[in-house]
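Take this structure first; my questions come after.
As you look at this complex, bear in mind that one protein chain is not there, while each of the others sits in place.
Chain nomenclature is as follows: A and B, assigned in order of appearance, with residue numbering initiated at 1 for each chain independently.
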Amino acid sequence: MLQHPKDRPNPLSRREFLKRTAAAGIAIPSLAAILAACGNSSSTPGGGGEPTLKLASPDNPVTLALTADNPAIADGLASESGPLKIFGYSDYIWKKVRNQFGDSFGGVPVEYTVFDTPDEMVSKMQTNGPDFDLLVTVTLDNIGKLATGGLIQPLNHTYLDNVGAELWSAIPDYYDVGRQYSIPYVVFTTGIAWRNDLISTDIGAMDNPYDIYWDETYKGQAHLLNGSRDMLAVGLLRNGYSPNEDDPAIMEKVKQDMLAGAETMGWKFDHVDYTELSSSTWQVHNTWSGQMVYYQYYLPKGLDITSLSYLWPPQGAAAKPGLVSHDLFAIPKGAQNPVLAHQMINFLYDPANALTNYTYEGYQPPMNSLDVDTAVSKGYLPESLNYTFITQDMLPLGVTQLELAPAVNQLYQQIYQEVTGGA
Amino acid sequence: MSASASSLRAWIMNPWAKARFLWAIAVAYVLWTLLPVVVAVAFSFNAGKAQTTWQGFSLTRWYADDVNSVWQNTELRSALFQSLKLSGLVVAIAVPFGVSFALALDRWRGRTAASVNFVMLFSFITPEIAIGVGLFLLFTQAIQPALQGFTAQVFGLSMYEMAYAVIIVRARLLSVGREYEEAAMDLGASPAGALRRVLLPMLSPAIFASVAIVFAAAIDNFVISQRMCASAQCQTIPILIYSSARRSPLPSLNALASITLFASTLVIGLAALAYKRASGREGKKATAVPVGL
Partner (left out) sequence: MLKAEPRGWFPRWFWPSFAGPASIWLLLFFLLPFYVILAVAFGRLDQVFLTAEPVYNPLQWNTGPFRDVLGQLSDSRSIAQLTFVRTLGYVGIATSLCLVIGYPVAYFIARHAGRAKTFFLVAFVAPFWISYMMRMFAWVNLLQPDGYVNRILTALHLQSSPRLFLNGKASTVVMGLVYGYVPYMILPLYGMLDRINRSTLEAARDLGAGQVKTFFRVTLPLSRQAILAGCVIVALPMFGDYFTQTLLASTRQTAMFGNLIVSSIESSLVNQGASLVIVMLALLMIPMIYYLRSTKAAQEMADR
């Protein structure tokens, strides 16, 4: 319809624009200041002074502080109605076992949220901790900051009867003396997996097995693990340094090595090697020992499990250092179903359930009732891979990733971002 | 030789012939756009687990498979309901807010009006990741954590989708004059009554179009809803597809994605029907004088 010229909107002149931006510029900070005053502006819950992070190591065990504002749950409480919300790596507790747990506790639903790297887990715990009831993949390098930052609650061991008899005595607790905040879940080594039908090199006999990741014959076919610690460990161990290195000069040198490798080799960074078997996207993969058992369930037609080999560098001819570690359970502070969470931990320490879980998971629980002969004879662990089984005497042969000072941790994450491009 | 060459040239350069070149491009474009989707939907009915080889027709991925079909797998089912809930709520907020805002813009003259309009358009073209990061920091740093997850998704997404409704309704308003409401009020209607009885029915085609587009955009939204969602509880279908595609794609993901397709098609189809009927009615109304108000 025709409009009288008086009715047409005025065009936006520069003066108007500036005036309005100025008005907004005053209005918004005032609004934000009001928010800050009455809202939640601190990112460290459980405040009370500046808590300092103590870095644990085998020579320097740390007893994590127990504070009055973060008590463990009382004894003898009844199970809640759920749903039990678990936060862990993808496929880290077999779905069947989760369902079994739910059924045996009155039909409780069990939800599982996945994270890709330990860095992501820490980040999400800071913003969404109480959303979860049970953390299933806390690495040793993160347990200290989670406890000191007030993000996890102390455990009540009266709910955890099964643990005492079963847990290996050789599993150390220097990162959490007395296991006040954490219980080990699975033990694993980090090594090199490869397709021996496509690669003729005997990686076990190499002087430095880590060099295989820089070998240009496998350009575009070599994958590394994602996560800042795991990825950098490859560079550090290759050059003979500790995986807990904190000297910036050394870190810079390793960073250049990794950058050079990333450029020429076109590495991809993931831990879903088992799903990539069918599309043949890798010939060499930096992986964990448990993944090898997964492979048998994801083999494409025509590929046999004997075509896959694994090397843990300390077991190779040159006895190079390799990583060994274990993942931990923890319960977030403010979890809505802590009793169920405790009961889930206890459930997984029942030998029968642990064995069921192991048949699919491949990551072995550090439990006395599980040994390699049972595993192989029952067909859970392929005969050709029986050397991936971990025994208590293997633990001292490897090195472990320990917690780093916050600034060093950030440096690792920055290098990781540089090398992977955030992909 | 030269005869056939020149007749070929004539055939190409004939200005009155149907534009063959353009036809070819258009058809090629339609195929390029839609074939991958057709293939994806077809594979949702695949009998085997493969994503790339056809293994026969079956409804396994939809409900028959014990553990991983859309119906049986709780994660997939919950994502479906989350998507529908989120889109429904977003439409319920964004469309009324957007329609009233468009009305205000069209009828209200002034500097504040222009600046608010400016901000609205700004929200339309800002990269979604910037808005997502801002909302993420707002909800995790500035506001109580209880508002995170689904609530945060609803707030953030309804803000982002308002602009669609505003643009569509405003375009319609430009062609509707003020005489009808003024005539209604001359005949004794209150302002609110004139609005309800005269203006809104005339705008109903645009309102239906807004509902359809906001719904389709909300059910498809990824960046903002993913930033607001940390746990599996508030996962929607795009979030699930994205995270599964990066880890271990379930074959039934195709089925899940097809469901969003069908849902959106249904809503758009209904909206188109409603639009047609409303336009038809409005055609008659435009010539009639409103009486008996």
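The rule is simple: contacts are C-beta pairs under 8 Å (C-beta built on N, C-alpha and C of every residue); 3 or more make two chains touch, one makes a residue touch a chain.
All of these numbers come straight from a predicted model, not from anything done at the bench.
S.K.: With the missing chain put back, one of A:Ser81, A:Ser279 or A:Thr306 would touch it. Which one?
M.R.: Residue touching the absent chain, from the options given: A:Ser279.
S.K.: Touching the absent chain in the whole complex: find that residue among A:Gly102, A:Gly149, A:Pro314 or A:Pro382.
M.R.: Selected residue, touching the omitted chain: A:Gly149.
S.K.: Which parts of chain A are in contact with the chain that was left out?
M.R.: 3, 8, 11-12, 24, 28-29, 31-33, 35-36, 41-44, 50-53, 119-120, 122-123, 126, 145, 148-149, 220, 228, 262, 266-268, 270, 279-281, 406-407, 409-410, 413-414, 417-423
S.K.: Over the whole complex, note the residues of chain B touching the chain we left out.
M.R.: Residues 15, 18-19, 22-23, 25-26, 29-30, 32-34, 36-37, 39-40, 43, 51-53, 96-98, 100-101, 103-105, 107-108, 110, 112-113, 116, 118-123, 125-131, 133-138, 141-142, 155-156, 158-159, 162, 166, 174, 178, 181-182, 185, 191, 212-213, 216-217, 219-220, 222-223, 237-238, 241-242, 245-246, 249, 253-254, 257-258, 260-261, 264-265, 268 of chain B touch the chain absent from view.
Convention: only the chains that are shown with their structure count from here on.
S.K.: If you average the CA atoms of chain A and of chain B, how many Å lie between those two points?
M.R.: 37
S.K.: Of all residues in chain A, which touch chain B in the complex?
M.R.: Counting only chain A, the residues touching chain B are 1, 7, 9-10, 12, 16-17, 20, 32, 35-36, 39-41, 43, 85, 87, 90-91, 95, 109, 111-114, 116, 124, 127-128, 130-132, 270, 272, 274-275.
S.K.: How about chain B: which of its residues touch chain A in the complex?
M.R.: 67, 74-75, 109, 111, 113-115, 118, 140-145, 148-149, 175-179, 230-233, 243, 246-249
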